[in-house]
Structure formats: structure tokens, C-alpha cells
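With one protein chain withheld, the remaining protein chains of the complex are depicted in position.
Let's look at chain A:
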Amino acid sequence: MRVVVVGAGPAGMAAARTAADAGAEVVMVDSEPEAGGQYLRGRARFEHPGVTHLKNTEVWMVEGDSLHLRGPGGARLLRFDALVIATGAYDRPLPFPGWDGPGVITAGAAQALAKQGVTLAGRVIVTGTGPFLLPVATALQDLGSTLVGVYEASSPTRWLREAKAITANRHKIGELASYRKVLPRLETRTAVIAKHGDRVTVAKLDSQWRPISHRTEHADLVCVGYGFLPRTDLLPNASRTHDFLDVDDHQRTSVANVYAAGEVTGIGGADLAEAEGVVAGAAAAGRRPPAKALEAVRRGRLFAAALARAHEVQPGWQTWLHPDTTVCRCEKVRLEDLTDATSMRELKLTSRVALGRCQGRICARNAAELTGVPFDGQRRVIAVPIPLGELAELPEDKS
């Protein structure tokens, strides 16, 4: 039987290895030149005699029991008996005046650059919510940038309600210690709410994230990350909650023979992603998942749920925008251009929000919250833009 794994981060690598060890023929498809995903970025050494690793290859659609691939060898179809989606997640930015100008990037972009030994500026700010801000700030400081501030929008007291999750995941507290160098620059209930040139408006926030006071700081680069959005494009019709794919205790999605592992199911760190990968890889190969991995998933999910609650984006961010603040970067749609719509589809067609190159990956969630239309998950038929010529060259329908 053939198990195909999409994504070669911690979850995908674990799924591929586990399925191959169980005797399945495994193909791991990944868009990057090396395994590791965003977390390990080229620092992973993946080799397994039972796994064929297709590098620099993008999957643009799942059709029945086949994947449409685009890679160095051109376009092709890859059939599977079981599929594991381990495509990860990307940073959610929140818009503010100036976020579409120079000197603003996502926290993930800053981290990706840092892992390549590059920092873009001397004076930097990291702003957003969640523990991921700390390794980003640490990496920038280690590269010699001056860390003006790390601003966490949420209140740390929200974690006081999460004793159960913390007790089950003590090692996460240990991780915090490795970021101690940046803790003196950490301010909570604080966010960047505007940037004009190197003048950055930093606000103290109330519990709903409405500004209650502000000051000016000077920085060349602001790195923004308000949690993560999952890359679920390949399963437009799978059942999901808050956009993350729903899975059962064997990592099965609502789609037959399709499993999901890692940050497409929720954000809980690389250790949870890897444990989910082991469970998904075993189940996809028709084996009973190991008890140790199931237990690691159970504990990790407690932490992931606590993280989601403690760092939930609060609606006060919507007051940071002015009428002329850009919401959709691709199509330059401003707050005042958003129409009174009752659905995402109507909103897109009347304002052009989410109709640009990124297909709403960056702005759709924010636009939905700003207008109050239901955000129905990101449902695209084609996951990656492809030239029409390649579509035209596809083989005729098999049926």
C-alpha cells in the first residue's frame, strides 16, 4: 500500500518514517529544497530507505485517490491509498496603519530570515500574541539587532486559569528559560498599532485589546504575529473548527483515507506535531498507533487548547484601523472599501478583498471579522497558482 505524506516538517517526517517502518511504500512530498519545514528549515537530516522524498514539489489539488503535483519534473499525478496532510501553518498578521509599508514583516518571515543568518534592520520590534514571539525576538537579538521591544497583546494572567495544561506539559516552562535574554524587553497588554517611517505607535491595551494609552518608539522593522492560520487548502471540504482540521484519536479527518498531523490540526509546538505524525503515520499504514505517541498527543492537546484560549485574538484590534488603512494587501482594499455583505463570497465580489494573488490567505480572516460575515474556512479548489498552460496539458479525465 502507498502512503503519501504532504509536508516535511516535524509532523510529516514523523508520519513518513512511522508509515515506512510499518511496511508501507511512502512518498513524502514537500515544497522546500530540504526537509525540516519552517521549524527546522534545512537543519533536518531526513533519510529513510522506505521513503521517497519529492523535494521542491507542490501539491495543488487532491482529486479522489490522487494528488496533482508540480515539481522539477513537471506536472504529474500521484495515486495514494492513504494520505497524511502535514502542511503546517503560517502567521496571522493583524492590520494597522502602515502595516503594508516597508519595514513590516511577519514574525515567521523574521524567523525564516534569521535561520538564514539575515536580519533586515538595526532596531526591531516584535509584536503579536503567543510564545512564538520569544524565539523570534531571541533570534533577532542573537544576530545583533537592537530589540526595542517584544509586545504581547494578551494578559499573562490568562495563563493562571490553565493549571491543568501546564502541569501536563512542564517541559514547556523549561523552554521559556532559553528565551530569558529577551524577557526584560517583554511588555504584555501592549501592541504596535501604527507605523509611519521609523516612528512606531505602541499602545497599552485593555483586556479587549482596545488602546488605553500610547507612546512613540523608533524602529526600522516591526515583526507581526497574532497566532497562526493552518494551511488546509488541500482539503477544502474537510470538517474543521476555527479553520483547523478536525481529527479523531487516530488523526483521521472527515475525508476517507485522509489523515492530518501537526499544525493543520492546532498549534501546540513541534513536539505535539511530531507525536501526531507518529500516530497518523501508523494509522495510515493500517497499524495501531503506539501508546506513547497517543499519550503525548493527549497531553500536547491540553497545552494547545490552553494556548488557543490564553492567546485568543480579541476584537479590540479592529479599532486600530483608520478608514484608509489597507486590509487586503494584494488588491489594496481599505477598511472603508469593505461593503455591507452577508457572506464571504458577497464581500469578495463587491469589495475585491481576498481576490488577489494570496487568495485571501493573509486578509480573509481579518476582513470577515471586520465586517461580521461568517468566516467559513479557506476553501479553494486549487491550492497553488498554476499556469493555464499546465492545466491545459493535463491528461484527460480517467473516468
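The criterion applied here is as follows: contacts are C-beta pairs under 8 Å (C-beta built on N, C-alpha and C of every residue); 3 or more make two chains touch, one makes a residue touch a chain; residues count from 1.
Everything that follows uses one rule, which is that contacts and distances are computed from a predicted model.
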{"item": "Omitted chain (choose from \"Sulfate transport system permease protein CysT\", \"Tryptophan synthase beta chain\", \"2Fe-2S iron-sulfur cluster binding domain-containing protein\" or \"NADH-quinone oxidoreductase subunit A\") - UniProt protein name", "value": "\"2Fe-2S iron-sulfur cluster binding domain-containing protein\""}
{"item": "Hidden partner chain, touching residue among A:Gly108, A:Gly262 or A:Gly277", "value": "A:Gly108"}
{"item": "Per the touch definition above, residue among A:Gln38, A:Thr52 or A:Thr188 touching the missing chain", "value": "A:Gln38"}
{"item": "Of A:Asp81, A:Asp100 or A:Glu369, the residue in touch with the unshown chain", "value": "A:Asp100"}
{"item": "Chain A, residues in touch with the chain not shown (by the definition above)", "value": "31, 33, 38, 90-91, 93, 100-106, 108-113, 116-118, 120, 231, 329-330, 356-358, 361-362, 385, 387"}
